[in-house]
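I'd like to ask some things about the structure below.
All protein chains but one are shown in place.
So that you can tell them apart, the chains are marked A and B in the order they are listed, and the count of residues begins at 1 in each.
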Amino acid sequence: MGGSAIPRLDGAKGTYLRNCWYVAGWADELAQQPQMRVFLETPVALYRDSAGVARAIGGRCPHRFAPLGAGRVEGDLLVCPYHGLGFAADGRCARNPHLGDPPPDAAVPAYPLVERHALLWIWMGEAAKADPATIPDFAWLTDPRWDAVRGSTVAEGHYELYSDNILDLAHVNFVHPALAADAFTLGERRFWQDGERVHSLYLRDNDRISLGIGALLGTGDKLQDFRGEVVWHAPATLYFDFRSGDPGTPPEDMTLLPSLHAFTPETPDTTHYVWASARDFAVGDAEFSAAMRGALQHAFEHEDMPMIRDSHRLMAGAEFWSLKPLVLSGDGGGVRARRQLRRMIAAEQGNAEEKPA
Amino acid sequence: MGGSAIPRLDGAKGTYLRNCWYVAGWADELAQQPQMRVFLETPVALYRDSAGVARAIGGRCPHRFAPLGAGRVEGDLLVCPYHGLGFAADGRCARNPHLGDPPPDAAVPAYPLVERHALLWIWMGEAAKADPATIPDFAWLTDPRWDAVRGSTVAEGHYELYSDNILDLAHVNFVHPALAADAFTLGERRFWQDGERVHSLYLRDNDRISLGIGALLGTGDKLQDFRGEVVWHAPATLYFDFRSGDPGTPPEDMTLLPSLHAFTPETPDTTHYVWASARDFAVGDAEFSAAMRGALQHAFEHEDMPMIRDSHRLMAGAEFWSLKPLVLSGDGGGVRARRQLRRMIAAEQGNAEEKPA
Partner (left out) sequence: MGGSAIPRLDGAKGTYLRNCWYVAGWADELAQQPQMRVFLETPVALYRDSAGVARAIGGRCPHRFAPLGAGRVEGDLLVCPYHGLGFAADGRCARNPHLGDPPPDAAVPAYPLVERHALLWIWMGEAAKADPATIPDFAWLTDPRWDAVRGSTVAEGHYELYSDNILDLAHVNFVHPALAADAFTLGERRFWQDGERVHSLYLRDNDRISLGIGALLGTGDKLQDFRGEVVWHAPATLYFDFRSGDPGTPPEDMTLLPSLHAFTPETPDTTHYVWASARDFAVGDAEFSAAMRGALQHAFEHEDMPMIRDSHRLMAGAEFWSLKPLVLSGDGGGVRARRQLRRMIAAEQGNAEEKPA
């Protein structure tokens, strides 16, 4: 009785930041066929209108609760797959195919959706506050100088555990043997907050940078300087700026491997994981891309995800801080991000001018 | 750890009409081997006694709670598969194979069970009120002039969502492309109540009646008059009288395709779906039957069931009316049936002379 894109939604409810941009998926994967998704325990239908503009509206038909994201687009309307009610981009029911009835005075929520840098960004809060200027910059995803590999999946575990994982690169040496380097355990680390963003910086000069990266960059076993910076954007979109070069190379002249790790909560137990990593060499080399994509997908899906799934299960539904986690030096990024997110959620709930649907 | 016919029964409990007939399955599928079922969250064992009479008793042994429906019949007794206690058709323990002990003073409930029109009908309420005369008439299922195809399955979703689906044929044009016809969206509709029964009537003259039906009836693309009547019997047994003919043909001379759609709740989240459809042409043509059965099974299991499963999941365990569903003109049947069933359940619970087990 599986096969549905819709998880069970009866359980306890999480608390989410709503006035912010979440990654809703890859723009080019949303084509003719609408998509049914659950974000923040809320059903959402994604589709493109007749002009090709990506749209997001509530995914549950107000008539009989059918999944609108399993419907089809006719003109500018998203048509319910169950009884054919048509919904406009503002969420209003604009067509009733039955007996010429006028469309009923009904609507689903409309969510601001922006297509930028190959991604779809959705705003699950008050539409009036949705400012596309606050979308994090991932211009390299569509810059022809960069060749990006990418993926997406639904991962078991709370989305903040996934953010923590990226902010604390120390895990690399234990979870990803092919990527292990002293940089992650013995290198210099700096953690700081910059407005609403949180940074984790890892520095290591004149050392090996891991078998996998050495092979990718063609530097093999040579000693390199390394600089890795993770930038967290609330609630859970992360940029990882990995760069290295011959000893003494200034950062701006190093080889850069930019990465995206975007986590959008589906439920308190499941997370949409959207990732990409790019290079500015071997651009257009499909074989190179396939190998790079395969290695990263293996690392994320078969090394990170089982670890976080099991950690999540071992938390047994408890709130993170209630378990009194041991805080290590490497947690400087993750702890800042968790605290910042809690502040933002508290502020939003205290000041909400209107409750989003 | 799957493979059991017994769903998890720990969750919240539904409220059911008990003094009524539910379809328990196809009579000829109950043979030598007893069956273990859950109806209305209640375990039931179905079996045939030595005279071949179909019987239903409580499915949970009072000794160690083993599934009696997984047992075997010896003489007139249903023997527990775990320790061999034998139960008679009145539910009393009539045999104890251990050490010659007398049978213990114990019993499981006995449920009135009637074999009629190829179906087994079970009464889950007060036995004294079980009147077989109130079983809906599906004589065509055993009438040799009719050749019926049929099936049964366990479907995810609340049983009333399945009733709604049949009473509102408007869904056909969106869910079943091969069966789509203007009749279902633009034709005349009438909804009414008749005692405890509810009717949905669809009328359309001089129009196409769908690719699938045209192929089935051999009328192809010809214009036809159409009359489709759904009759709901509480709590969830429906008869669909589909008939069509050349323009001007009176209903009694049209070609009739009678159908059964019976829904028996297993749990609040799962439903036993028993269906059949018959014709009085090509009778005995096995190839025709196989094609007809395949087409219907596909429609029910791969088109209706996923839609209702997803609608059910999107309701997230909420009571139907609490979600303030939009009511369209096509819901005249479903709304009447829901209200009638609520009245009957309220009346039964107010007046129950004895609590059924």
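Keep this in mind: contacts are C-beta pairs under 8 Å (C-beta built on N, C-alpha and C of every residue); 3 or more make two chains touch, one makes a residue touch a chain.
It should be emphasised that the depicted structure is a prediction, and the values quoted were computed from it without experimental measurement.
Enquirer: Among B:66, B:154 or B:215, which one is in touch with the chain left out?
Expert: Only one of B:66, B:154 or B:215 touches the chain omitted from view, namely B:66.
Enquirer: From the list B:101, B:194 or B:287, which touches the chain that is not on show?
Expert: Hidden-chain contact among the options goes to B:101.
Enquirer: Touching residues of chain B against the unshown chain: what are they?
Expert: 1, 3-4, 6-10, 36, 43, 59-60, 62-67, 70, 79-85, 93, 96-101, 104, 106
Enquirer: Considering the whole complex, not just the chains shown, which residues of chain A touch the missing one?
Expert: Those residues of chain A that touch the unshown chain are 154, 156, 161, 164, 168, 170-171, 173-175, 185-186, 189, 270, 306-307, 309-317, 323-326, 328-330.
Throughout what follows, only the chains that are shown with their structure count from here on.
Enquirer: Approximately how many whole Å separate the CA-defined centres of chain A and chain B?
Expert: 45
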